[in-house]
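Each chain you see keeps its place in the complex, though not every chain is here.
Letters are used for the chains, namely A, B and C, taken in the order the chains are written, and counting of residues starts over at 1 for each.
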Amino acid sequence: MILRPPNHWFIRLFAWHGSVLPDILFRLFLNLLMSLLALALLDWYETLGIKLTLAPFSLFGVSIAIFLGFRNSVCYARFSEARLLLGALLIACRNILRQVIAFCPADAERVQAMLLAFCASLKHQLRHTDARDDLTRLLGSEAEVLLGQHSAANMLHLQLSQWLAKQRQIGVISDIVWSTIDNNLNQIAAVLGGCERLASMPVPFVYDLLLRRTVYLFCALLPFALAPDLHAMTPLVSMFISYTFLSLDTLAEELEMPFGYKNNHLPMDAICINIEINLREMSGEKDLPQPMQPDCHYRLS
Amino acid sequence: MILRPPNHWFIRLFAWHGSVLPDILFRLFLNLLMSLLALALLDWYETLGIKLTLAPFSLFGVSIAIFLGFRNSVCYARFSEARLLLGALLIACRNILRQVIAFCPADAERVQAMLLAFCASLKHQLRHTDARDDLTRLLGSEAEVLLGQHSAANMLHLQLSQWLAKQRQIGVISDIVWSTIDNNLNQIAAVLGGCERLASMPVPFVYDLLLRRTVYLFCALLPFALAPDLHAMTPLVSMFISYTFLSLDTLAEELEMPFGYKNNHLPMDAICINIEINLREMSGEKDLPQPMQPDCHYRLS
Amino acid sequence: MILRPPNHWFIRLFAWHGSVLPDILFRLFLNLLMSLLALALLDWYETLGIKLTLAPFSLFGVSIAIFLGFRNSVCYARFSEARLLLGALLIACRNILRQVIAFCPADAERVQAMLLAFCASLKHQLRHTDARDDLTRLLGSEAEVLLGQHSAANMLHLQLSQWLAKQRQIGVISDIVWSTIDNNLNQIAAVLGGCERLASMPVPFVYDLLLRRTVYLFCALLPFALAPDLHAMTPLVSMFISYTFLSLDTLAEELEMPFGYKNNHLPMDAICINIEINLREMSGEKDLPQPMQPDCHYRLS
């Protein structure tokens, strides 16, 4: 995720790292070539009776507006839902820990470690990275068992659930307290299930396909439609319009699966550290980790 | 469901299986014929004073944008709600099993089988397929009774409810624990009812009808409006615009009822196997089923 | 509600009963007359310096797109909410009955009859029809008292609530069981209140008025704007554009109050029979009513 850089017009207008420009540069260059081709051949193919005008392009506009606008909303909605789920994770972790601190202070430290391990497992599961380091740091030797599992986060959730049931069985907490805390465990399970759903079921591929074909063919034909009217201005206008359409296409693809390491993905490292700071502070620890700082390009990972 | 193929431009642009192209090929061919007809007859019918220009087509654009955009959103919302419900099914199954493992470990295996049978019944009910094999594998001889029922999933839910009430009656679980687990049974009932609602109440048929008539007449008239301006380019532009509109129409129809076997339908087999893997792992089984792999066209069923 | 007819192109394109065409036929005929008038008088009124071009109609397009698109979404949202509420009714009825079967099997039959009577009362209240037959069939002589009430469904709900409280008082169910079932009674009350709200508070009338005035004036002026360009094609294009706008207007009006007997209204008879089949099957009855079949025009009432 790129944070907002300071409010200086140069940075805000020409920021390179937040932009999707690097990804589409090659395609813009192709568009430039196409424009020059259209200009060079204009006189020749007009004599053949072949010509394109801008009028039918307003009809393209309708379908492209539907495709791009729709895909953009849908992908942003996925990004936004992922953000909401990770926000709910912080809320649920805090609630579980404050209830455990109040009723089972003896085990608070252990529960805190399991909650943090749950967050770390979730992060690594969604990013397809290795959870070994994080889990070993938090759980010590118990981590080994979890690493071989299909879903370590789910198994940790099961362990939390069993620990809680045991507290009730040995009389540390009453039925009602158990039920109240179990309710927050349900919240965490909803976060886990929601994130897995987002990661495993993308937007139907056919939208991707349709959009790409429409946008690419549109950008390829555009210079030929602009050339008769605009002459020397054709490359500028053609590249500008292509830039906006190609950018939206690329951006939607990035936002659709927001759990990775790309520029506009969710800063899951920063989120996990933030949860850790919050939980450790609630446990009264003094030596808190530092919040993650954005790098020189205002990026958080 | 078609998963995203590897990021190679050729596959992403020319993928045949994810596309709705095969479904609309015949109609595109008709559009090509119409374009050629428009070109051939252009001189003749212009002498009769009959002509079409592109200007009124921008007004068509308004109504088509409303129809297509609206129907597209509505059908995707149904697809998305179905996905959400099946995601909630995984979450609720996990929660029920973890609570049963903690409080009635003796019956955990039986409950797990009933939950899996519930998922299978739901799948077969929604796809109108025969649940016999799946139910017999999971429940053995008990399956026979369920197969004759109007809604096997609902009867399984009733059995789960009765089993739970009996645990409370014989004192295995307390009132509060019963109520907490029963709450998750309500979640499963909501998934069942929600999927049945989606399957039994389509989008009002009149939207389908209106859209089809508008799009077909639009595509039929378009070549005549393009011909006076574009001459030889008419077939290309006409087919391209028709392609986008017909694709959206076909796609919306596929997404509206997302429980079948078509390309963009939900991969209910994979979802059921995933639930099975999760539940069996929680029960400590070692011999887990393999996650379903997409076929060579990146399809999951 | 019209179900989707079999996938035959002729039926899908020319279906008469699902269409709103019959409702707007007269207005389309008026539009045809206007088109012929515009053609006949074209030469005469152009000599008076009066003329209309298509250019300002693209500005009309903006406001009509806003009105039609908005009203369409809003009315469909009401239809969709009604569908959701009736789906929730099935879910809540099942949940209440399964809990009653588990805890008060002696009274299960009576509760089932009251739930079915609740559904029937709701249906008749929303459709302003006489509930006598249904209530007498389900409740026998007790029906008489309900028929004179302002809201029979609400009084049935009160009776259910009192029956439940009595079970708790005489010790059949515990406090927690009472509270859990009462929670599902709240769900039913939410369905009742939600449907009453939809039925008693329409979309502000001014939207209806604004849309109608804009669309009618637009369709009346359109032939005069098309005539100078299209000559003989004017009636075809004018009627086609008018057809799409008038259809959407008529359709929105139908969907806004979805509880009646019109083509695109909710099939409340079928929904009530479906609930009856489900509840009776759960009680172990063998002689279930038949699901309602659509008539020869694929209609469910």
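In this text, contacts are C-beta pairs under 8 Å (C-beta built on N, C-alpha and C of every residue); 3 or more make two chains touch, one makes a residue touch a chain.
Everything numeric here is computed off the predicted structure, so don't read it as measured data.
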Check your understanding: How many copies of the one sequence build the whole complex, if 3 are shown?
Key -> 5
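We adopt the following convention: only the chains that are shown with their structure count from here on.
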Review point. What's the rotation, in steps of 5°, that superposes chain A's Cα atoms on chain C?
Key: 145
Check your understanding: Copies chain B and chain C touch; is their interface built from the same residue numbers (over half shared) or different ones?
Key -> different
Check your understanding: Which chain has its Cα centroid closest to the overall Cα centroid?
Key -> B
Study note, to complete from the structure: Rounded to the nearest Å, the gap separating the Cα centres of chain B and chain C is 24
Check your understanding: For chain A, which residues are shared contacts with two or more other chains?
Key -> none
**Study point:** chain B to chain A touching residues, read off their complex
**Key:** 1-5, 12-13, 15, 18-20, 54, 57-58, 61, 64-65, 68-69, 72-73, 76, 79, 83-84, 87-88, 90-91, 94-95, 98-99, 101-103, 174-177, 179-180, 184, 226, 229-233, 237, 240-241, 244-245, 247-248, 251, 255, 263-264, 266-267, 274, 277-278, 281-282, 288, 298
Exercise for review: Using the touch rule from the top, collect the residues of chain A that touch chain B in their complex.
Suggested key: 48-53, 55-56, 58-63, 65-67, 69-70, 74, 149-151, 154-155, 157-158, 161-162, 164-165, 175-176, 178-179, 182-183, 185-186, 189-190, 192-194, 196-197, 200-202, 204-210, 212-214, 216-217, 221
